[in-house]
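Here the complex is missing one protein chain, while the rest keep their positions.
Just so it is clear, A, B and C label the chains in written order, and each chain counts residues from 1 on its own.
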Amino acid sequence: MKRQVRNKAWAGRFAAASNPVMEAFTSSLAFDKRLALYDIRGSVAHCRMLVKQKILTRTEGEKIIRGLEGVQRELEQGRFPFLPLDEDIHMAIERRLTEKIGPLGGKLHTARSRNDQVLLDVCLYLRDEIAAIQQLLGALQKQLTRLAKRHSTVVMPGYTHLQRAQPVLLAHHLLAYYEMLSRDRERLQQCRERVNVLPLGAGALAGTTLPIDRHHVARLLGFPRVSENSLDTVADRDFLVEFLSACAILCMHLSRLAEELVLWASSEFGFIELPDAFATGSSMMPQKKNPDVPELVRGKTGRVYGNLFALLTVLKGLPLSYNRDLQEDKEPLFDTVDTVKGVLTVLEAMLPQVVFREERLREAALGGFTLATDVADYLVEKGVPFRKAHEIVGAVVRWCLAENKRLEQLSLQEWQRFSPLFGQDLFPRLTLESAVERRRSYGGTARANIERRLRSIGA
Amino acid sequence: MKRQVRNKAWAGRFAAASNPVMEAFTSSLAFDKRLALYDIRGSVAHCRMLVKQKILTRTEGEKIIRGLEGVQRELEQGRFPFLPLDEDIHMAIERRLTEKIGPLGGKLHTARSRNDQVLLDVCLYLRDEIAAIQQLLGALQKQLTRLAKRHSTVVMPGYTHLQRAQPVLLAHHLLAYYEMLSRDRERLQQCRERVNVLPLGAGALAGTTLPIDRHHVARLLGFPRVSENSLDTVADRDFLVEFLSACAILCMHLSRLAEELVLWASSEFGFIELPDAFATGSSMMPQKKNPDVPELVRGKTGRVYGNLFALLTVLKGLPLSYNRDLQEDKEPLFDTVDTVKGVLTVLEAMLPQVVFREERLREAALGGFTLATDVADYLVEKGVPFRKAHEIVGAVVRWCLAENKRLEQLSLQEWQRFSPLFGQDLFPRLTLESAVERRRSYGGTARANIERRLRSIGA
Amino acid sequence: MKRQVRNKAWAGRFAAASNPVMEAFTSSLAFDKRLALYDIRGSVAHCRMLVKQKILTRTEGEKIIRGLEGVQRELEQGRFPFLPLDEDIHMAIERRLTEKIGPLGGKLHTARSRNDQVLLDVCLYLRDEIAAIQQLLGALQKQLTRLAKRHSTVVMPGYTHLQRAQPVLLAHHLLAYYEMLSRDRERLQQCRERVNVLPLGAGALAGTTLPIDRHHVARLLGFPRVSENSLDTVADRDFLVEFLSACAILCMHLSRLAEELVLWASSEFGFIELPDAFATGSSMMPQKKNPDVPELVRGKTGRVYGNLFALLTVLKGLPLSYNRDLQEDKEPLFDTVDTVKGVLTVLEAMLPQVVFREERLREAALGGFTLATDVADYLVEKGVPFRKAHEIVGAVVRWCLAENKRLEQLSLQEWQRFSPLFGQDLFPRLTLESAVERRRSYGGTARANIERRLRSIGA
Partner (left out) sequence: MKRQVRNKAWAGRFAAASNPVMEAFTSSLAFDKRLALYDIRGSVAHCRMLVKQKILTRTEGEKIIRGLEGVQRELEQGRFPFLPLDEDIHMAIERRLTEKIGPLGGKLHTARSRNDQVLLDVCLYLRDEIAAIQQLLGALQKQLTRLAKRHSTVVMPGYTHLQRAQPVLLAHHLLAYYEMLSRDRERLQQCRERVNVLPLGAGALAGTTLPIDRHHVARLLGFPRVSENSLDTVADRDFLVEFLSACAILCMHLSRLAEELVLWASSEFGFIELPDAFATGSSMMPQKKNPDVPELVRGKTGRVYGNLFALLTVLKGLPLSYNRDLQEDKEPLFDTVDTVKGVLTVLEAMLPQVVFREERLREAALGGFTLATDVADYLVEKGVPFRKAHEIVGAVVRWCLAENKRLEQLSLQEWQRFSPLFGQDLFPRLTLESAVERRRSYGGTARANIERRLRSIGA
């Protein structure tokens, strides 16, 4: 039993061995394994700095780094021997290093604590993952602009309240998602700057008495900034909450796109045909072709929201500085990274294969009196106050509904029953093309606007 | 490529093969494996019913069941050959069954869909897990009552606002958690009754045209009830939300206990000594003995809250009936079950080894003027309106603070400066024992109450 | 300044007056006003018990009760003079009582604390509100069964993945919501039993030294149970979390119904026409008729989820017993009660006026190869293993898609190209009526099932 205690790096003060139930409960190895290579990278930089500051000799430093490189190879080749007694990845690596190079391995932890070490690992990891997500976001935006260009003249109904409202270009609709993803990228970029601050050197909570050089470590690892307050550093998980929250917004955007894909793939809308390669069937109903991909994209929003809330809950009311509760930061983070990369990847692969049924879109755009606002605007141009114009056209629509007619079918005489201001010049307005083309206000759906926007984003 | 499509149970209608990105994205095998044995148990019952109803012949039924038993052995012995193309555990098992018994395996899915099949698996699983959690809850309650009995005369300060308020028995404090866990058990029991409703037979969404007997399946599997509406059945995840919500409340309770353990283990409180076997040290600070177990218990509240919110988000606004989003129900469920069992297990193991420092508790109970209410009650008994009594004692306390005295140290003369009603009979009141013993109102902290409660719960 | 301190019921011990910023920040009067009449009702019962126990004289009791009745009249008539210095509704009422009957008013608070008093108010309030919600739930269920009976022969497409799957009766679809609401009622009923436990008498945290009779108060106020542990009682908000969680599930159900109403009211589905009286228009687009009511019902799910998580967050990690954080329980509760009653009321008023377009529903049910499963079942009855049958029908569907045909249009010869087992007896199967009627498995969509269910629920 005593032997077991001795295996712990912190066992000196303890009289009794750890209970295995406790060990299983507190171990983080199952998930923090993922940080292994970042841990080694951080340790190498830490070691180089210790040498530069003469806290370690050059020979000691070289031996440790060679040892770490050996451990790294074992990890990369899947040969690293994890042991049940390893509490976490940091201890596993240090234990292995010591097996390889002897007690000298025990010098690596000089002037650092796991509290700042694990933060370094997470920052290195997340910095990379944000870059990867940015790339995937860019790729998805690319697919959206490609689709927009491919379908640059296709008109569809624009909706409010899921009711047909005014005709818009499909390209305009697709680019709305482009804009959302642009904001996501901006937010993630700014979040990354707050991730990109060196925590190492905060020690357990108060810094260290040894003459370390944190700015040197920062340079070695490419951190533009060094954290300012050691207590804050080890207690802080802001950058994770902020990342989770940026991902929650991103997934919210994708849930809206997914919802639309599900709607559009329904028989009722019939706006798109999903590629067979991205649909699945039913185990019971032989005719089914289901939009599982967008459904799962929509559903996975839940887990990202949940991860955000999990971490916010963990942090609520924690006194300074480090508390073990903070170990619960990793699984929500990892799951969010995996989920976000997964949904972006699958959408980017699927989108270019989605077939837009242009005729159905156009037909739908003609339904639902979508040109009514154009008629009101026509009256406004003739001097009618907008509210009055709105009322007149409302009456026209009500009459059409009763008579089962469409606006395009009314004769001039019929129009004039509602207002003498209607003239022949109304009719050219009553086409989808006119409606779209005349919405030239900045950000409006006119084709010229779309083209300008595509140019301005370099698509 | 075509070959790949053919492997799917639903491939008949599809012209192109699945994209591997899509397959990886939609596969649930990694986590629904956990349901494997429940899936087989459900299939055996389904098969027996198909035979009883003459949808399968007796020979077919026997062959299928023998086949399923073979698959079960493979699963139990870890020899089951999972394939990358298996979409989920149901398809993996059916595929394996067909490998073993030939095309007859294809008859097992008669009159059912994965939509009702997976629900059956989850119900069987959760039914068992709730029972397991109930048992762990009972075991933890047992430890609480044991501690209460062991320390039946120990007085400690009762707190409001984390300020010492009135003396209470430690046993009373411990039993407060007993009561919380009792409500948890009651809620889980009622939830279990709503889990315990047979979903199988709802088919994909509308029931089946084949002459099945759902009540027979229910009897075979021990379900007291059969679901009433097939559309509702395949769309419903209420019982999971309810379970997650009951677990969120349970974990909230444990987070409060954990918070108290962390406080009590601090140098400042010093009320308890955690067992070495359930504490950990620091990699940097040699003197540290940290309450990692209660900290993690407290932190894990976050993931359970997060899981609840994840599932609520998934379900929000989903049209009937089954949607693939619902696949996202399993990981929050499994993680919650594991987490709840984990925290209950570790607390049940740790609690009996916690050492309560009785002298510190008693000393603390004497501080903070905890007997002030007793003095006010004394005046009330002498006919002073409570508000006036409260004011008088408030003034006494203010004077004591200025003079740096404790209530117990005042002379009768000093008391009488504040009210002539104070007499010698006040002094016997100014002990912790008196204060505790006199709180005999039902549910109050008097020892007689505690003993009565312990008896009534059979402890 | 000193004067201001003196106004506080607890000022005796304080040397300096309250800061007005603090007073504004901590005051709960703005929202706990709502509990005023419950507070008086609780005080009357408390007072009667104090008389019975001879803690107050009969004369004192009568005077206090008459005073409270006067205060009640002022509240009911909107004449109650709230003062800025009233901290909360309890203090406001006690202050007013004392203005009316003099220092005797100060005796009312004998043997109770605001900690147990406010809980009593909340329990009385919530008990009533749950009953009110139950009634509204029943009324909405009534409208669903009425609609089901009114449209008892209407066939519509049943959906999975928002793809047409199998024909179902509209009545079956409507009754799916009936079942959900039944579970909601069951949950709320069980929650109400946990609300219905008398907290008064727990005192501030430890009970009281005065000889109160809690069971008498319980009888006077109709509580079947009395709380068991005073510390638990004042710290407990389980019953509120449970209520919020039951409401979250309920609102989730309504969000699904709302989503369907929005879909069905779209031009693309066209399944329903919303009544003008429950739709709104657009300030810009004269033709619009928007389903604002179901949209808002769907949206309000957010606030109820948010309220649940607000309270769970408040409770996480709070040490025993009462902490002021708990004051934050009231606004989420009140907002949830208002929201739930609002959505139930508006749906109950709107539903009977929704016009179902039966022809559109029927037409839609015919599309999307919804009879494919019936063909597969046909083959199963001829002895084909289900998986094989599924494959054959899948191939038929693929062929139809290529040839732009519907299943009903195929000749026997064409069928037999896919399997020689197809015979003339297939054709009677290829009708919506047959498909619906043959799904007679318990809980399936057959009309007989619906009628049985309507009878069993007394509709």
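We adopt the following convention: a contact is a pair of C-beta atoms (placed from the backbone, for glycine too) under 8 Å apart; a residue touches a chain by one contact, two chains touch by 3 or more.
Nothing here was measured: the structure is a model prediction, and the numbers come from that model.
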item: Touch with the omitted chain, as defined above, among A:K52, A:R146, A:R219 or A:R438; value: A:R438
item: Touch criterion as defined above, residue of A:L83, A:A132 or A:L320 at the omitted chain; value: A:L320
item: Per the touch definition above, residue among C:Q287, C:S321, C:T370 or C:S419 touching the missing chain; value: C:Q287
item: Options B:L170, B:M284 or B:L426, residue touching the unrepresented chain; value: B:M284
item: Which residue of C:E62, C:D213 or C:D325 touches the chain not shown here; value: C:D325
item: Touch list for subunit C against the chain that is not drawn; value: 8-19, 21-22, 25-26, 87, 90-91, 109, 112-115, 203-204, 275-293, 295-296, 298-303, 305-314, 323-328, 331-332, 342-343, 345-346, 349-350
item: Interface with the unshown chain - residue positions in subunit B; value: 157, 160-166, 262-263, 265-270, 281-292, 295, 309, 312-313, 316-317, 364, 367-370, 372-373, 375-376, 389-394, 396-397
item: Absent-chain interface as seen on subunit A, which is shown; value: 9-15, 55, 98, 103-111, 115, 158-162, 165-168, 172-173, 175-180, 183, 186-187, 190, 194, 201-212, 214-215, 226-236, 238, 241-242, 245, 248-249, 252, 255-256, 258-260, 263, 298, 301-302, 305, 309, 312-313, 315-324, 373-374, 377, 380-381, 385-388, 390-395, 397-398, 401, 435, 438-446, 449, 453
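Keep this in mind: only the chains that are shown with their structure count from here on.
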item: For subunit B paired with subunit C, centre-to-centre distance based on mean C-alpha positions, whole Å; value: 23
item: Euclidean distance of C-alpha centroids - subunit A vs subunit B, Å; value: 31
item: Subunit A, residues touching no fewer than two other chains; value: 281-292, 295, 309, 312-313
